[in-house]
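A short worksheet on the structure shown next.
The complex appears here without one of its protein chains, the remainder shown in place.
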Amino acid sequence: MAVVADKSKRYDRGIRVWGAHGQEALEAARVCLLNAGPTGTETLKNLVLGGIHSFTVVDGAKVTPADLGNNFLLTADGLAASRAQVATECLKELNESVAGSYVEESPRSLMNSNPDFFRHFTLVIATQLSEAGAVTIDKICRQHGVRLLLLRSYGLLGYVRPSVPEQRIVESKPDSKVDDLRLSNPWPELEAYAASIDLAGAEDVLHSHIPYAVLLIKAAQQWRQEHDGQLPGSCAERTAFKDLLKSWQRHIDGIPLEEENFTEAVANAHKVWAPPTVSSELRAILEDSCAAHITQQSPSFWVLVAALKRFIEQEGQGQLPLEGSIPDMHASTQQYLELQRIYRAKADADAAAVEAHARNILEAAGRDPASLPTSEVKHFCKHARYLRLVRCRSLAEETEPASCRADSLRAALSSEETAANAALYVLLRAADRFHATYQRYPGSFDSEVEEDAALLKSQANALLAECGISGAGGSAAGGVSDDLVGEVCRCAAGELHVVAAVVGAIAAQEAIKLLTGQFVPVGGALVYNAMACTTSVFAF
Amino acid sequence: MIKLFSVKEKAKKDAAAANGKQQKTTAGELRVQKDISELDLPKNVSLRFPDGNDKIMNFEVTLKPDEGLYKGGAFLFSFAVPSGYPHDPPKVKCLTKVYHPNIDLEGNICLNILREDWKPVLTITAVIYGLNFLFLAPNADDPLNKEAAQMMQQSPAQFERLVAQSITRGCSIGGDYFPPCRGERSS
Partner (left out) sequence: MGLEGRWRDIDYLLTRQGNVVGPGFEPGPEIREFLQNDCRVLVVGAGGLGCELLKDLALSGFGNIDVIDMDTIDVSNLNRQFLFRMHDVGRSKAEIAAQRIMQRIPGVSVTAHHCMIQDKPLDFYQQFHVIVLGLDSLEARRYMNSVACSFLEYDEDGQPDLSTIKPMVDGGTEGFKGHARVLIPGVTPCFECTLWLFPPQTKFPLCTLAETPRSPAHCIEYAKIILWPKERSDDSFDADCEEHMKWVYEKALARAAEFGIQGMTYQLTQGVVKNIIPAIASTNAIVAAQCTLEALKMVTMCSTGLNNYMMYVGTDGVYTLTTPYERDEKCPICSAGVSYEVSPSTTLQQLIDGLVADPDLGKHLSAPSVSYGSTNLYMRGALEGQTRHNLEKPISELVDGEGSVIHVNDRKLVSAMKVRLKFNGTNGHMET
């Protein structure tokens, strides 16, 4: 009991972001880290602090002095000892309830000798792998259904690439939400409630405490009666609609009384003609083939999307299930709570209808209709408007010339906003090719920085040429600029602590999104440009 | 971007304050100085700085309504300006016990610009005018002292009598004693 209380205190600030259920998901996560450089240990540090279940560090290297200059999770006492072991010890100190273990072997060799090793993890975080290594681990993880994050810190350049075939997000937690109030199309119970309130006959106190939603429902109804069933459309009509509201205010000697609820009604009048819409993202999810073909294996998300679709076509008459919560409004306690009850009841009824569809769908697919808990259906319906889906291409698809999205790459290289970061993306891949050719990264030796720049540039141009992009014309023609080529050589694949800290922290955010199923993860390759303090996400 | 340090010359940071003398003031205090120097008070309002003229973050305001139900009374308010001013509003309490629908017996005041509608462009003058208005036009619809509000709505004449009585002679209303708070006639 004491442990539980301590945990809720310890993790309180995180739980306020992702809730107790998000915390539970984190506490079940088993994370594997490839390479214990600062990029890797910083990522794990952030996750261990947040309270994952356990981690395993895979690294075959020994601790060197250069490691101590960029990695906080190693100790000087550990010089020449196993980097995996020393990092594991330092990471375990951060949180006694997280278990940690290590494998002293290079990730490359473990991937080759024992690919099954990775199947037991929830998430693999692969850092500082070359492109070839990244393609290999991506294949292994996809085969075993393990989520993957690929990370690089390279001088003043950072790279974060989630690789999940499909991330289904119920709680996308958008920054701004439009209240789902149904003011212009109230369902019968809400309409009856609004009608039951007698505006003209109400005492002054009551009159000034009628929730603005009710005022707007009444105004919308009256407007429609007077305008052939239409809602206010033009600017002038909208002003006239607000004037209609104001005309209902109480007056003393011709001066309108200050009534907060009317002020709110006028300020929120747009909710009548601009109700929440169905986003293009949601539309795409509803039309996805996964929802059309529910099988034995379909995840509950797709079963519920299929049920949602039926609800919209049938009971919903084109509308989504009601979300059910209402914003605060100036009102008496009793009137507000009554309104809140009416909205909740409708949300419950809508969720029940979706649930009935879901059970039918399960039954038709030969599955147990009771296998879907009511709480999950309700949760799904509450967030239905903001469902999101992220599908990452495999790294092989992204990197092979035959399947890479050359047009997107060309466009990114020629757009002013993304040119520099797209060039950095190309240069990172070119640096790996450079390494494959010369067994060293460009700029490794002070005396060869300039020569290496020319070689790196030709690697980049070759890569672009394979994708059908001519880099000969430099940045103006969609190539890479010499300035950036120079900067990439200057840092010689150095893993600067601050860049690793940024990459590791962005990665930890992405990991939390992947593990909790909340918020929307990056759907492609994120490039962090520490020179310009910018980021870009590319889905090539 | 601007180069501030010359690393090679190991620029030592010498005390550069040699030719600059600036007494420390907080940004909040600077703003209150502006507010106070531009105070434009109605004649029925006076201000006092109990901690001296240079401690202007705390002061007292006396309001003597010259019309309306509360005419003849004198009401004392404490203003405590937080260092977050004007991002945060001043904290105002009514130190005089008053029978008023928008002021409770602890001196809390329900005035929108002191809480939900505060904006940094507002000033001390605006707050004082807001308080003045509260005594000219008490609002029974959104009360803080519910008993007073009900009385004002249901028996306006009785309410008026109680207010007058509480000001001139003091009286008990519903078990709470309101001591007299007469202001000398202002003009």
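Some points to look at:
Read from first to last, the chains carry the letters A and B; within each, the first residue is number 1.
Going forward, a contact is a pair of C-beta atoms (placed from the backbone, for glycine too) under 8 Å apart; a residue touches a chain by one contact, two chains touch by 3 or more.
This one's a predicted model, so the numbers in the text were calculated from it and none came from an experiment.
The chain not shown here is touched by just one of B:Asn102, B:Asn132 or B:Ser166, and that residue is B:Asn102. Note on the undisplayed chain: of the listed residues B:Val81, B:Val127 or B:Leu144, the one touching it is B:Leu144. When the whole complex is considered, the residue among A:Ala240, A:Ala370 or A:Ala532 that touches the unshown chain is A:Ala532. Only one of B:Arg31, B:Lys64 or B:Lys97 touches the chain withheld from this view, namely B:Arg31. Considering the complete assembly, chain B touches the hidden chain via residues 1-8, 10-17, 19-31, 33-34, 36-41, 47, 49, 53-56, 82-84, 87-88, 102, 104, 106, 108-110, 112, 115-116, 118-120, 142-144, 146. Contact between chain A and the absent chain runs through residues 6, 8-17, 38, 42, 45-46, 49-51, 64-66, 68-72, 75-76, 79-80, 93-96, 155-156, 160, 172-175, 209, 328-333, 336-337, 443, 446, 449, 482-484, 486-487, 490-492, 494-499, 501-502, 504-506, 508-509, 512, 519-523, 526, 530-535, 537.
One rule holds in what follows: only the chains that are shown with their structure count from here on.
Chain A and chain B, compared by their mean Cα positions, are separated by 46 Å.
Considering their complex, residues 204-205, 208-209, 258-260 of chain A touch chain B. Interface residues of chain B, counted against chain A in their complex, comprise 139-142, 153.
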